[in-house]
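Note that this complex is displayed minus one protein chain, with the remaining chains in position.
And then subunit A:
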Amino acid sequence: MVTSLDGKRFAEMVIQGANHLAANAKTVDALNVFPVPDGDTGTNMNLTMTSGAKEVQKNVQAHIGAVAASFAKGLLMGARGNSGVILSQLFRGFSKSIETKAHISAKEFAAAFQAGIESAFKAIMKPVEGTILTVAREAAKKGVQTAKTEKDLAAVMEAILGEAKTTLSRTPDMLPVLKEVGVVDSGGQGLVFIYEGFLAELKGEELPDTPSVMPSMDELVNAEHHKHVQDFMRTEDIKYGYCTEIMVRLDRSKPSAKTFSEERFRSDMSRFGDSLLVISDDDIVKVHVHTERPGDVLNYGQQYGSLIKLKVDNMREQHSAIVGETHHALVGENEAEQAQKEKKDYGVITVAMGDGIAALFKSIGADVVIEGGQTMNPSTEDILKAIEETNAKQIIILPNNKNIVMASEQAAELAEEKVAIVPSKTVPQGMAALLAFNPGQPFDKNVQAMEEALGRVKSGQVTNAVRDTNIDGISIKKGDYMGIYEGKIVKTSPTLLEASGQLLSHMIGAEDEIATVIYGKDVSKEQVNELVSYIETNWPEMEIEVHEGRQPLYSFILAVE
C-alpha cells in the first residue's frame, strides 16, 4: 500500500511511463487518423515523453514538487505535435498543483490529475470529444472520486487507468472519423500506455512485454487503407496496385522457418511494396502489404511454411470505382494515342445528315462530320469523341441544328481542349460559317467572324409532311411538301416544285446574289432541273449552285445569300 508519494518514486513512475510508451510508439502511430493522418502521434508523444523523462533523470530528488516541475519543463521543451503539446499541458497543470509539496497523498495525487485537465482545457478553443483530452478528463474525474475513500495511490492510479481504458474504447462512438476507420484514438492510446507505466511502478510490477491493448490486424489494415485512400487523388498515382494479405503457418521443418525472425521477415517483405504490416506469434505470421507483384509475396511467404489464408485485391480497380474514374482512364488511353501525333492548331466539327453534305463540309474545311440531324441528335459523348478525333488544340463546333447546340455545349465543358460553339441552326448556316473560317486568324476572331456569317445566309428546307396537321395556321395534309424558312413553315403544296418555288420567293430579296440547292437522296435529277430552271426564270440575276447532299427527309436544302 502506497499512501505517500515522494519525488524519487515519482521519477521512477515517469521513466516507466516513458519506456512503456516508447515500446508501443509504433502501435500508436498505426492508430493515428486524427487530426492529421500522417501516422506520427506515437512518435511525437514518445519524443515529448522522452524529453520529459530526461529532464526528470537530471533532477532526481525527494521533493516531488521539484521533480514534477522538471518533468513539466522537459515536456514543454520537447513538445512535438498536437498530442505532445496536449501532454505537456496536462502535466504542466499537474505539476503546478503539487509545486510546493515534498510528498503527496492519494487525494493530492488525484487532484493533480484534475488540475492537469483544467489547465489543458484552458488552452483549447474548440475541444473535440473522443480525443486524448476526453480520455484524460474522464480518467481524472474517476481518480478524484476514488481518492475520496481510498488512501492507496496504487488503487487510485488503477482506477484512473481503468477509466482511461474504458473511455478510450468509447472514443470511436464519439468521433465519427475513428468509427469510420475502426480504430480508437491514437493520442488517448498513448496516454493509456503512460498511465500503465505509472501503475506498474506504483504496484512494483514488471510491465508485460507485449502491449496490453494491441490493436488487431484488422484495425491496422483499416488504418493503413484509410491513409491510402486519402493519399491518392488519382488512380494513376497508385504505385503498388495489389493489396495482398497472407497468413503463413510456420513449418519448422523448412530451413528458413527454423530461424524465423519477425525482424528479418519484415525487412525482406518491405522490399516488395509499402503499407507493410507483419504480426507473428509462435506458429502463424500474418502479413499485409501493398505490392505490384503479389506473386513474389506469396513465394516468399511459402518459404516459411504453408499459406493458410490468401487475399489479393486490385486496388486500382477499387480506387477507380471509388473515384468514378473508369471513364477517365479509358479516355486517357485514347489521349495517349492521340498525343503521339502533333496537335494541330484548329479543328472544326460539324453535324450533318447525308454523305453528300458530309463530303461538302469536308471539302470546305471541316475535320470531322458527325452524322446526325433533326431526327438523330448526336450525344454529348459522340461530340466528345469527335473532339478527340480532331487532335487539335482549339476546336470549333457547328451543330447545324438547334437541338444539338445543348449537347455541343456540354461536350465543350467536358473537353480539356479549348472549344467554341458557333450556334448554326441549319446546314446553310453551318456552311456560311465554315467559309468565314480562316486558320490564320486567332481563335476569338474566328469565332466572331463565323457567328457573324450565320446571319448573312437565309436557310430554307423542303420536306414531306408525315401526317395531317395544323401548324402556324397552315393546314397540312400527309404527303404534302412543306417549305420551311428559318424553322417556320411558310408554304405547303402537293407538288415539290410549287412548295420549293414558293419558299424561295419568301427567301430571295433584292440584295441576294447566290442561291444554293442541296438535293436529297429521294429527289430525281429531273426534279432538280425543274427547280433550277424555275429559279432561272423567276430570278434571272441569281447565281445558282447545285450540290448533291444525299440527305434523307429533306428533299431540298436551300440557301440564299
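One rule holds for everything that comes next: contacts are C-beta pairs under 8 Å (C-beta built on N, C-alpha and C of every residue); 3 or more make two chains touch, one makes a residue touch a chain; residues count from 1.
Criterion: contacts and distances are computed from a predicted model.
S.K.: Can you tell which of "ABC transporter substrate-binding protein", "NADH-quinone oxidoreductase subunit L", "Asp23/Gls24 family envelope stress response protein" or "Transport permease protein" UniProt lists for the chain that's not drawn?
M.R.: Checked against "ABC transporter substrate-binding protein", "NADH-quinone oxidoreductase subunit L", "Asp23/Gls24 family envelope stress response protein" or "Transport permease protein": the hidden chain maps to "Asp23/Gls24 family envelope stress response protein".
S.K.: Which residue, A:K58, A:K122, A:K148 or A:R467, contacts the hidden chain when the whole complex is considered?
M.R.: A:K122
S.K.: Could you tell me which of A:M13, A:L31, A:A53 or A:I86 touches the chain that is not displayed?
M.R.: Residue touching the chain left out of view: A:I86.
S.K.: When the complex is taken as a whole, what residues of subunit A touch the one chain not shown?
M.R.: 35-36, 38, 76-77, 79-82, 84-86, 88-89, 92, 96, 119-120, 122-126, 128, 133, 230, 233, 328, 413-414, 416
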